[in-house]
Structure formats: structure tokens, C-alpha cells
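The complex appears here minus one protein chain, its other protein chains still in place.
A, B and C are the chain letters, set down in written order, and residue numbers restart from 1 in every chain.
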Amino acid sequence: VKIFTMLPNAPHVRDALFGADGAAAAMEPGALYIDMSTIDPLESDAIRADLGAAGIAMVDAPLGRTSLAAEAGESLVMVGGTAADIDRARPLFELIGDTVVDCGGPGMGHRMKIVNNYMTTVLNVLTAETLTLSDAIGLDRDVAIEVMMGTPAGRSALATVYPDRVLKGDLSPAFMVDLAHKDLGIALDLAGKVNVPLGAGAAARQLYNIARARGRGRQDWTAVYPVLQELAGVGQED
Amino acid sequence: VKIFTMLPNAPHVRDALFGADGAAAAMEPGALYIDMSTIDPLESDAIRADLGAAGIAMVDAPLGRTSLAAEAGESLVMVGGTAADIDRARPLFELIGDTVVDCGGPGMGHRMKIVNNYMTTVLNVLTAETLTLSDAIGLDRDVAIEVMMGTPAGRSALATVYPDRVLKGDLSPAFMVDLAHKDLGIALDLAGKVNVPLGAGAAARQLYNIARARGRGRQDWTAVYPVLQELAGVGQED
Amino acid sequence: VKIFTMLPNAPHVRDALFGADGAAAAMEPGALYIDMSTIDPLESDAIRADLGAAGIAMVDAPLGRTSLAAEAGESLVMVGGTAADIDRARPLFELIGDTVVDCGGPGMGHRMKIVNNYMTTVLNVLTAETLTLSDAIGLDRDVAIEVMMGTPAGRSALATVYPDRVLKGDLSPAFMVDLAHKDLGIALDLAGKVNVPLGAGAAARQLYNIARARGRGRQDWTAVYPVLQELAGVGQED
Partner (left out) sequence: VKIFTMLPNAPHVRDALFGADGAAAAMEPGALYIDMSTIDPLESDAIRADLGAAGIAMVDAPLGRTSLAAEAGESLVMVGGTAADIDRARPLFELIGDTVVDCGGPGMGHRMKIVNNYMTTVLNVLTAETLTLSDAIGLDRDVAIEVMMGTPAGRSALATVYPDRVLKGDLSPAFMVDLAHKDLGIALDLAGKVNVPLGAGAAARQLYNIARARGRGRQDWTAVYPVLQELAGVGQED
């Protein structure tokens, strides 16, 4: 038996499984539960443990890409589970997606989805901030978008500046922290003059301040990544 | 006579023109000054006015793309000036770039560059935040990057979610503000548990709070753009 | 029977009441449960409802002031509950505190505590930011503290600028939004030069941007409060 769910958040998932008329009671040991929801990974871990106590296996498998992709069966599936359980679930994944990525073990699908959506939800705000600043200082929006689509502004840093520098351990400057700090300062100062609130950008500038205080001003601007790793106490780059 | 400069900031430009042995004194009425620096647009406007009083024309023409592109003559040039002045400067631009965009009038080149670099410098920080969160919760970095390169996380919102929604005045939800708000909340809560500082993301979430308070929770998540326009008092979308 | 708890967070409270050997099972209808923990008010509401179903009354009663005050029996108790239940609990409160405030109904004690600690925990960070900026630009710390203790910087805005202006509906400027915006801009610009990360201040400046964009630049600086009420969609001031 396999059942799968896609629900708003962890309490809904828990209720669907363990609430009154919950599915878990109807599942026998050896059954497989597949959760495609976007939920708190630590709650996902707890649900997996509770299911495991009843002999039920779990694969976490949220979807990437847009709802249009989902309708077309072109989703990307971010999978977390044991290799054997993933294999059992694979026929389902192939129905709904065209890319299946094993994210590295139980719970890693839900973790990956949160990381992925962190990037997209903040990027959405950054894009709104950028266009609003552009509007406020009198640029034509179509021109602004045309220009940005022709520079790294219109692409992911993961596709442009990261691979050639910080991701291979090279912090020789293609563009210096000091210059990024300066340019972002000009933008925020200008935004202050035209009264555009740029919360994400104002926060971002503090990390450049820290990078400079740590003596990294003349390193490549991607050095903000190892700086942030240091602040968070996670395994470091350079 | 044409002269051009690429200098760190506005005081440097001003000094090069108007300081002791400044270039402006050596320029005759009718000369053309081209500035490729990335400087405060309002200071650029003042410099243009001072030059204009001496009969000297100015074109602002900062470069987009990376230093590697510049070395290869493949820069994008963001040009601000009158049509006639831009034409006079065009041979220079064609030497150093392969794309020349008229940004819409005097000063618009410098404005465009600040907007462009606002996007890139904050995106750099957002990317560092995303990868550090990924590291802290145990994801394999290569897997995380592979997944994100296959979803909108690895592309600009200007290439994916904006054109089909807010940029054509459609806020029917492909992905709702409420869901983006929820997912970003999970990420920030998780980051709090593993002690990863996510300043840009924490700031971004406040805009989703505002969007919801304004009754836009069930609109497309790109509705944060008209919300921000409203806050900044600039021309609005929907 | 009355029992009371002071525990780290809502799951601990719930477990103490409803877990294995939980207290709720030992309480009879008519008993009174008093929770002095600092917990999520919405979870507190759910716990109260669950207790109520068993006929058990609840008073939420977290403590204000410091641990030293608590040891001296000089705590302030923020109480939420029905008048009758509060009266039943009052003897306990009088043992541990010298000030008991009825916060306005069931759950309002827990709400009040979260609001109170929001202020204190952010104020702690603001104070650290202020002193670090002071250190970084070479001020003597004792002098800086002496000066601030002699100005509104060393007192709560609730004791100084709020009562005479926004709290009585008067936004005639004792100090204008435009000037606060300017001074905060100077501080952030200076901090950028000496590389001090001022996250709270950078965020705060965005609200002044919004206030100005809404035409409130020449109002009293406490106008940021009605501006924020507008953004949050709550009952407004002026």
C-alpha cells in the first residue's frame, strides 16, 4: 500500500495521518507513505519517526518548479528516503515529474524544498525592490529589465559569479567586496532620497560591513558566503 | 575632444574634472566628457550641470557584466545622454562593449547601473544565505545547487515568474502570497533553530506580512511589487 | 486545587499537563491551573480550551522585571483570566510579586509578556548597536553613556516623546520625521565607513522612508506609529 499527501503544513499532515480516521491506522506494517507537502523539516522528522514505530516507511518528496510545470508533468521532485523506499515510490514520481533528485537521505527532500523556496521567496522581494527603485528614479521599466537581462542581474549568482570563485575556493577578486559595498551604499542612500523602502538590501549591506571588518574587503565579493558560514558556525570554505 | 573616466566615486570624478590640473579646464566648449564610473546619480547630475555651464557635453556610460567580459570587449554599456552626444561617443562604446543600451536620457546610464548593481549585490548575499542555510541543515551542497539550477531558484524572477504575472497586470495566483509567506516563515524558523543569521530573508518576510495585511494574501506572490510601489508612492500596477 | 507551572515553552507546558503522568489527569473539575511561562499566546489559548473541556480553569500569569526582582518578591505579574479566577490566584501572586496587572481577559497575560519581551530583547540589541558604533568612531564609552543618560536616548520613548504627541493624537512636530530620517541616514552612512553592522537601525530607516513617502515628513517623528498601524491594518491614530 502506498499513500501520498500534499498539504499546507505539518499539523495538517499529522492530522491526516494520526487524527480521527487518520490514514496511519489503516496502513499495515510495510506500507509506504509519501509526503509531497512543503513543511517544517523537523516536524517531518518527527512524523517519520512516529510512522516508523508502526512499521510504515516514509519518503519526503516535495515538488520544485511552478504549478504550470506540475500540470504538464514536468515537475522536479526533491526526494528524501532510503534507496529502497525511493525505488518503491519512483513510478509515482515519474507520473508527475520529469526530474527526480535524490537529496541524500530521509528528510532531505523536505530540507531541500525549504532551502529552494527560501531562495525564491526572497528573490521575489529583491526583484520587487529593484524594480521599485528603478521606477522611483525615473527609469523606463522595459529598459531596466532589458539591461538586467543582459547582465548577471538577470541570472542566478549560482550560474555566474559563484562557480568561478567561491565554489572552487578562489577568492581572488573578479569584483571586490569593497566595490559591492560601495555600490550598495549608493543605492541605499539614493533610495533614502526618493523614499523607497529597501529592507532586504539594507540588511544585505550589513554583511558587507562585516566582511570588510574581517579584512576581506579586497577579496572577491562572493566572500560573503564564507563570512556567513563563519557567523553561523558551519563548515567553512577558504 | 573627447575624454573619458572610470573612477571609484563621485568625489574622484569631480576632482579629476575640477580639481587642481582638472580636465575641465583643458576642455573647450563643444568637448565631450564620458563617464563610465559607478557613482551617485544625483552627484552625476550636478557634475553634468557644472560641465554644461562651460559648454561641455556629458554622456554617462557605466558598464555591465563582469571584468572578464570587459577584457574581452563584451561589456554591456548603459548609456545616458542626448541622442547626438551618444552618437559622438558610440565609436568608443563599440571598442569596449558588444551591447549598447540607450537608457532614456541624460543621467539614466548612471541610474541604471545603480539599479543593476543593487540587484547583483543583494543577490550575492541572498545566495550566501541560501547556501549557508543549506549547509547548516546538512544538505550536500552540490545536490542543493543541482536542484536549484533546475527550479526558478536558479533563474531570475524577471525570466520566470514576473513576465507571466505582475508585469502584464495579472495577479491571479500561480503561487500565492500566503504560501510564500508560509514557506519563508518555515525557513526563518528553521534558521533560528540552527543559528543561521538570515538578514535579507528576515527583512523580506516583512513585505509578505504587509501584503497580507493589505488583503493580497490570495494574489500571486509577485503582488509584492505593487505593494512596494504603494509604500514608496510610485506609479502603480494593478 | 491549584497548580502552577513556569516552563520554557508551550510543548513543555502541554506535556506537563497532558503527557504521561500529566497534571491534568489529576485535577478535578473546578481546579485552577496557573501558568507563569512565557509561551506562544495562541498555543496558550489552545491549552486553555483543552483544560476548559475538562472543567479546569486557567489563569496566565507570566512575570515581568528581572530574576533579581523575582528573588526579592518584587515581580510584576501580568495576569490573564476571568475576574473570579484571578481572585482565586491572587494569594499566590502576592507571594511572588508586588504589582499585579489584570491585562484584560483570558490569554492577555501571555500576550502582554510577549509584547513586553519584544521591546526588551530588541532594545538590548539596539543598545549593543549604539555602543558598538560609539566604540568604532572613537568615543569614550563612559562619556557616551553619561550623555545618553541625560537625553531621551537613555529613557523609554513611552516616558518621553510618545505621551506628548502621538499618544494624545498630536503630530505637530517636536522633532520632524524628516530630521530623524536624516540623522539616522548619517549614522548608517558613518557605520558603513567604519564597518559596523547595524541591522536594527538599517531596518528602522525603511519605516522613515515609508513615512516620508506617505507625506508625513513634516509631522512629528512619532508618526511612525500610525504609519505602522496602517501597514499592519490595525486601528489607527490620526
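What we mean here is this: a contact is a pair of C-beta atoms (placed from the backbone, for glycine too) under 8 Å apart; a residue touches a chain by one contact, two chains touch by 3 or more.
Remember, it's a predicted structure, so these values are computed and weren't measured experimentally.
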Partners of the unshown chain among those that are drawn = A, B, C
Ask   = Any idea which of C:D15, C:D87 or C:E146 touches the chain not displayed?
value = C:E146
Message = Please identify which residue in C:G30, C:P91, C:G138 or C:G169 touches the non-displayed chain.
response = C:G138
Inquiry  = In the complete complex, the non-displayed chain touches which residues of chain A?
reply    = 199, 203, 209-210, 213-214, 231-233
Task = Go through chain C and note every residue touching the omitted chain.
result = 8-9, 38-42, 64-68, 76, 78, 99, 101-104, 108, 111-112, 114-140, 143-162, 167, 174-175, 179-180, 182-184, 186-187, 189-190, 193-204, 206-208, 221-222, 224-225, 227-229, 231-235
Query = So that we can see where the missing chain sits, which residues of chain B does it touch?
reply = 181, 185, 188-189, 191-192, 195-199, 202-203, 205-207, 209-210, 212-213
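Just so we're on the same page, only the chains that are shown with their structure count from here on.
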Message = Can you check whether chain B and chain C touch via the same residue numbers (shared by over half) or via different ones?
response = same
Note = Rounded to the nearest 5 degrees, the rotation mapping the CA atoms of chain A onto those of chain B is 180
Query = Could you state the distance in Å from the CA-based centre of chain A to that of chain C?
reply = 32
Key: Mean-CA-position distance for chain C and chain B (Å)   = 38
Inquiry  = Give me the residue numbers in chain C that touch at least two other chains, ranges are fine.
reply    = 199, 203, 209-210, 213
